[in-house]
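Left out: one protein chain. Kept in place: all the others.
Letters A and B mark the chains as written, and numbering starts fresh at 1 in each.
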Amino acid sequence: MSRFEIYSPEGLRVDGRRWNEIRRFECRINSHPTSSDGSSYVEQGNTKVLCLVQGPMEPALRSQSSTAQGSLIVNVSVTPFATVERNKRPRNDRRIQELSATLTRTFNKAIVLKNYPRSLIQVNLQVLALDGGLLAACTNATTLALMDAGISMYDYISSVTAGIFDGQTPLLDLNTIEENELGFLTVGVIGESEKLALLLMEDRVGMDSLEKVLAIAIAGSHRIRELMDIQVRNYGKHKVAKLANQ
Amino acid sequence: MVLSTTERYYLLECLSGSKVIRADARRVDQFRPVEATCSFLPNSNGSSRVRLPDGSECIASVKAKVVKVESSEVTDLLNVEVDINGQRDDAEAVVSFSSILKESLAQCIPESLLKLTEKYAFELSIDAIVISYPSGISSFYSILTLVSMAVYLALKSTSLPLLTSTTEDAEVEEEPTFSDDWDLAKLLFPKDRLLAPPLLFVLAMVGPNLLLDPSVEELEVAENGLFVGFASNKAGAPIRSISLNSTNNKGLSTNHILDAVSTVDSVGGSVLKALNSIVENSTSEF
Partner (left out) sequence: MSVISVTGFGHQNVSVDSDSEDDAMGDIEATGFKSSIVTPGERITDDPTWMRGHGTFYLSNQTYSSVAGSISRVSKLLSVIPFHGRYSPETGDHVVGRIVEVSQKRWKVDIGAQHDAILMLGSVNLPGGVLRRKSESDELQMRSFLKEGDLLNAEVQTVSQDGAAFLHTRSLKYGKLRNGVFVRVPSSLIVRAKNHSHDLPGSVSVILGVNGFVWIYRTKVNANTKTENSASINRVSAQLSSSRDYTPGQGSESITRLEEESSWSIYSDQNDEDFPETIKLNITRYRGCILALAHCEIGITGSRLVNAYHASMVYDNIDALVSNQVKEAIGRDIIEAEKMRGK
C-alpha cells in the first residue's frame, strides 16, 4: 500500500484538516425512547456509535446486587460491517472485552453509584461504522445515553484521540489511516477541568511530545463536551416547552 | 411477555370474534407502521434501519466483494447472517432467520445479477442486526417481517461500482477494475426492472381469523402461524408453518393457508411501493 501523506508540508492531513481540528461531530440524545431508558447516537467523522442504556433496574442475578452501590455493565459490540473489509469478531474478542472493561472502569467513577443501591445499570454500545477513535466515540455516546436515562453523574466525560507526527506535530482526532500510521492516545476528560478520567496509550509516543499531545487532546475533548452540552440543552428546552403544555 | 389471565381472555375474545378488534386498532390486513431509512453507512454498499412502534429495531448492511467464481451456484455468492442482540449465535431464532433469508434470497436473485465477468462475480455479505426488541418475548417471529424489510431496503439501496475492464476475460489474466466515480455506480436492483429482493410476511391464526403482521401480544394468544414469501410481485415460497407459543396450539387448515397466500398477494404490492419510496427519498441519515 502506498504511504499516504499523513501531514503535508502545507499543514494539511489526509482528509484536509489542520493539525488541531476535530472531525465533524454530531450527536443525538433520546434516539431510542421506546426500547431503552436512555439512548444516544454519536458520529465522530465516519465512526458511528449507538448507545442504549437500561436501568437503573432490578438486577437479574443476585450477584449483580450490592447494597452499598449500583452495579454497571458495559457491553460493546462492533458490527461485522463496521469496517471497510467485513470482519466478524468472535464474541469474546480480547480487544473488545478490554474496551468494555476500560469503559466500565471509567464510568464506575463518573456515575454517582452510591445513589443506586441494589440496582443494575446496563450500557449496550453498537458500533455501526468504524473509522478511528473507537473508544472515544463509545465514551461520548455512553455519557450522553446515561444523561438521557436521568442517571446521576459527577460530570461529562468527553473523549477524543490525538497522535504525534514525526515526533513533532500533534494531530487531533485521528481517522483509521492516521491511527495505523501514528502513535496515539485516547483521553477522557472530566467536564471543563483538565483532569482525565481515562487515558489509553497503546503505541509509542515519545515522552518529550506527550505534553503537546495531551494538551491538544484535552482541548479537543473540551470542544466535544461543548457540542454535546449544546445538544443536551436543546433537547432539554424542547422537553421543558412540552411540559409547559401540561 | 406475560399477559394476565384476564388480558389473555379479552384479547382472545376480541381477535376470534366475527368482527376482529385488534388491540392496536389495526385491520386484519394492516401492518404496524414502520420508520425506515437507508444508505447511512459509508462503509457498506447498501444499508438500512427499520423500527416498529414497540421499539423493535433492525439495522442491515450489504457489502459486495469481488471473488473468482468457482461454481455457478448463487448460494455460494450469498452470505446472510442475522444477529439478535443478547442472543447466542447458535440460538434457534438466529440460525433459522439466517437460513430462511438466505434461501428466499437465493431463489429470487438470478446469478446474472452478481456475475461480473466470465471469471469474477460479486459476493454479497448481508448482515442484519436486531438491536432491540421487547423484553421477555416468547417468539421472535414478531420481528421476522421487520428483518426482511431491513434486508429488502439494504439490498434496494445497494449500489455497485462500474466495471471498466472487459467482461470477456476467460482467456485473459486480468483482475477486474472499476471506475472510482461513485456517480457512475449502478444499483444492484435497477429501478426499471421488476426484479426485487423478497419479503417475508408473518400471519397468525386466532379462531377462524387471520392476522397479518401480529404484534407481540397477538403472538401470545395465537393458535398457529405461518410466514409467506413475497417476490416477483406475488406470494409464494417459502411458506412455512411456525409455532408461536407453547400454550395455545391448534392445527392449520387448508383454508387458512389459502387465505394467507391471497392476503399476502393483495397487500404485498403496497408494501413494496411504500418501502421503495423510502429508498428514493432517503436522506442517508441515521
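Here are a few things to note about the model shown:
Just so it is clear, contacts are C-beta pairs under 8 Å (C-beta built on N, C-alpha and C of every residue); 3 or more make two chains touch, one makes a residue touch a chain.
Predicted, not measured: the structure shown is a model, and the values here were computed from it.
Although it is not drawn here, the omitted chain touches the following shown chains in the complete assembly: A, B. Only one of the listed residues, A:77, A:100, A:119 or A:161, touches the absent chain: A:119. From the options A:21, A:98, A:181 or A:229, the residue with contact to the unseen chain in the full assembly is A:229.
For chain B, the residues touching the chain absent from view are 2-7, 9-11, 13-14, 17, 19, 21-27, 29-37, 49, 51, 267, 270-271, 274-275, 277-278, 281-283, 285-286.
Residues of chain A that touch the chain left out of view are 26-28, 30, 33, 37-38, 55-58, 112, 116-119, 147-156, 190-192, 227, 229-240, 242-243, 245-246.
Just so it is clear, only the chains that are shown with their structure count from here on.
Once the centre of each chain is set as its mean CA position, chain A and chain B turn out to be 32 Å apart. Across the complex, chain B meets chain A through its residues 40-44, 47, 53-57, 59, 61, 63, 65, 81, 83, 85, 89, 125, 127, 129, 131-134, 286. For chain A in complex with chain B, the residues that touch the partner chain are 32, 34-36, 41, 43, 46, 48, 50, 52, 77, 79-84, 86, 88, 91, 124, 126, 128-131.
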